[in-house]
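Showing subunit A:
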Amino acid sequence: MTNSWTDIKNTDLVIIMGGNAAEAHPCGFKWVTEAKHNRGAKLIVVDPRFNRSASVADYYAPIRPGSDIAFLMGVIRWCIENDKVQWDYVRNFTNMSYLVREDFGWQDGMFTGYDEETRNYDQESWEYQIGEDGYVLTDETLQNPRCVWNLLKAHVDVYTPEFVEKVCGTPKERFLKICEMIGECSTPDKTMTSMYALGWTQHSKGAQNIRGMAMLQLLLGNIGVPGGGMNALRGHSNIQGLTDVGLMSNLIPGYLAMPKDSEPDFETYMSTRANAPLRPNQMSYWQNYRKFMVSFMKSMWGDNATAQNGWGYDWLPKLDVAEYDGMRMFDMMSKGEVNVYFCQGFNPILSFPNRGKLTEAFSRLKLLVVMDPLETETAAFWENHGAYNDVDSASIQTEVLELPTTCFAEDEGATVNSGRWLQWHWKGATQPGTAKTDNEIMANIYQRVRKLYEEEGGKVPEPVLNVAWDYADPLHPTAEELAKELNGKALADLTDPADPETVLRPAGQQISGFGELRDDGTTAGACWIYAGCWTEDGNMMGRRDNSDPSGMGVHQNWSFAWPANRRILYNRASCDLDGRPWDPERVLIEWNGERWVGPDVPDIAVTANPREVGPFIMNPEGTSRFFSRRLMRDGPFPTHMEPFESPVANPLNPSMRGNPVARIFERDLADLGTSDEFPLVATSYRLTEHFHYWTKHNVTNAVTQPEFFVEISEELAAEKGIQKGGRVRVWSNRGQVWAKAVVTRRIRPMVCDGKTIHVVGIPIHWGFKGAARKGFGPNTLGPVVGDANISTPEFKAFLVNIEPAEGGAIA
Partner candidate 1 sequence: MSKDKLVYSARGDVIEAKKPVVVNRYRGFTRANHWLTAGCMVVLILSGFAFFHPALYGLTGLFGGGQTTRWLHPIVGVVLAVSFLGLFLQMWKLNLPRREDVEWSRNIGDVLKGNEENLPELGKYNAGQKLVFWGMTVLIVTMAVTGVMIWEEYFPGLVSIPARRVAVVIHALAAVGSVLILILHVYAAFWTRGTLRAMTRGTVTGGWAFRHHRKWLRELAGREDGRKAE
Partner candidate 2 sequence: MKDLAPEPTTAQANPPVQPMESNLLPSDVVRVSATSNVPQPERQLTKVAKLIDVSKCIGCKACQAACVEWNDTHPALEENVGVYDNPHDLTPEMFTLMRFTEYENPQTGDFEWLIRKDGCMHCEDPGCLKACPAPGAIVQYSNGIVDFISDNCIGCGYCVQGCPFDIPRIHKTAHVSKKCTLCSDRVAVGQGPACAKACPTECISFGTKEDMIAKAEGRIEDLKSRGYDNAGLYDPQGVGGTHVMYVLHHADQPSLYAGLPDDPQISPLVQGWKGPAKTAGMAVAGLAAAGAVLHGLLARPNEVSEHEEQEAEVLVDQGGRDNDGGQA
């Protein structure tokens, strides 16, 4: 989230699209009801189903799964056409006036530089025109045909309301009504907030869906302002923390990049990360990259990291491919290329697409270790449960070890919420049986592996032997020790650069912010964005003062928000060019002539002159981007792309299947189905009654939603002869499931390009373990197709067929 949960109460209009906040984030959704109750805010829901969010919405429109970009580009087109643009914001805080290279272009749904062979774009042309001074060329008059504004206008021109209706199945009058409601938020004193989740990310063009809305929010001047923003609702408790501390195969903590094979030494690695400003006076904060990276490596290797050995850069892994994520690992496993798999807090047998392929992959492992508080389906993938897990146990030779872990309530630590708040929690119960904390288990494994290397040697022992392991109990690092390590500390006395006599931070002390990090090895910090979470004043994450003097939902003394306890990112953009808040009623920060002051921590140097320094300090431009340069693999503008399995052809280019640069392996390409055999569009989702695959182990949750079902329209039920509450079989080109049928008017057939499209809704919560009735999940059916940028599987739009089933699936 750019903003925070509590800030949603400041909004005038909530649009829930690509998510279902009431359903999947009911506790956070309270802030929507607060906004409605106290500010008279309106709520729009755009979703294939009339869902729980829609049940309390002011306006609802249906949309065909996988067509969001067309809808969003349509809204942008409408706003431009009807001059619903916050001009002061757009002119000053975005790259609207920047000139783009002459050779950049877009045609037939594709951008320049596509190579069909490698399924990749050569992004050479996706760049600004850079002047001799190293700065971007601009045209403040917006007359130059190569300025972003004119390219954007041309790009969205095709997305007329008629086009939107044809592609999305959204009735034109509903689409236009929503455009009008959104358009009202282009004034400085009205804001819209976007709440989205996996409804946008789980597509082969998920990141572009989000880009689409972000661009609309920029057009309306809604980024960085109270009640505005792009608010990703994180689906797992602490999944925000997971990405923050770099539990991705291509990241290291704080969103730093894992080195690649092509970056053999630290200086090569740093050479592409200078991040020099592209406009005068800009902060371009990533210029501090070296400080963050060196401090990370000092934290990692301790005294072993020296200037001479490049701070231990050699000991970091180097990627030979873009990433070793689940998609790739499971594909490798299925080919027998993986021997051992540690599965920690993850239940891929229910959560990853193409379950059949996964079972096959796990069956080829030698050892599977599952660390989880619950007995997961993954740990029991070899058990035969009739139709619910139809495997031949005797033929599976994989050894499975289950290491029971504590659950969140049995351990202390911080959980990072969607609003980037690190909220400390304390141990509330003692774990049952022999369960241990994940830290303890991993520390034990590490110590034993280390001992083996010490005693027996081995290939490349340095990464194991050189790790700094300064914990009081080497077999059980505590949450406090790890939190302090993430925060960072001074390794030597840190002196004032202007006055070497003044010690700003004595050696050994915790630092209070990432501004104190240095690139000379005198500071350590495992995750620069967490700096400030555990300072010399103690555990900032454990703060529980819920007062809010400004009434803006800032709650500055409740826990700690990264970065720097800032509650709203880009909040400098909540003020005009002179530093006056766009809306005097809603003040986060303001310029008092000398400094930025206000209830929130300014997202800019406190003395930065508002007329000189742009609000988007992480970008070298200092502005935000309508044109995203080379940062997205599938284009600098979002363009409509069909799902890989779609009932209709892409009107922009009928020969294009899915996202031309999305990730898909050969085998998975062969597993795709087509609409002649699978005419129905399936989409997956969560239900309020359950949390993923955990709560089916809890009787109370199981009671409130006991059995796997799929949702279909009355029209489809009639067509197929399916009874409400009857049993159905749903199958795709990858597998089949049996379910109960919820026949509802909340799903309606849509008409796209003259074709009637039926949607089958498939919730995710059932498996063959736990207290609920045995069932299936959509992952048996979904395709292994990864988003081009973030590799999320395309769970929200794929093709299936359905028929009534007699009995079926008897365990």
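Keep in mind how these were chosen: all candidates are chains of the complex that A comes from, given by their letters.
Quick note on the criterion: contacts are C-beta pairs under 8 Å (C-beta built on N, C-alpha and C of every residue); 3 or more make two chains touch, one makes a residue touch a chain; residues count from 1.
Because the structure is predicted, anything quoted here is derived from the model rather than measured.
K.L.:
Have a look at 1 or 2 and point out the one touching subunit A within this complex.
P.N.:
None of the others touch subunit A; the one that does is 2.
K.L.:
Considering the complex alone, what residue numbers of subunit A touch candidate 2?
P.N.:
Touch list, subunit A to candidate 2: 22-23, 26-27, 29-30, 33, 36-37, 40, 42, 50, 52-56, 58, 60, 688-689, 699-709, 723-726, 740-746, 771-773.
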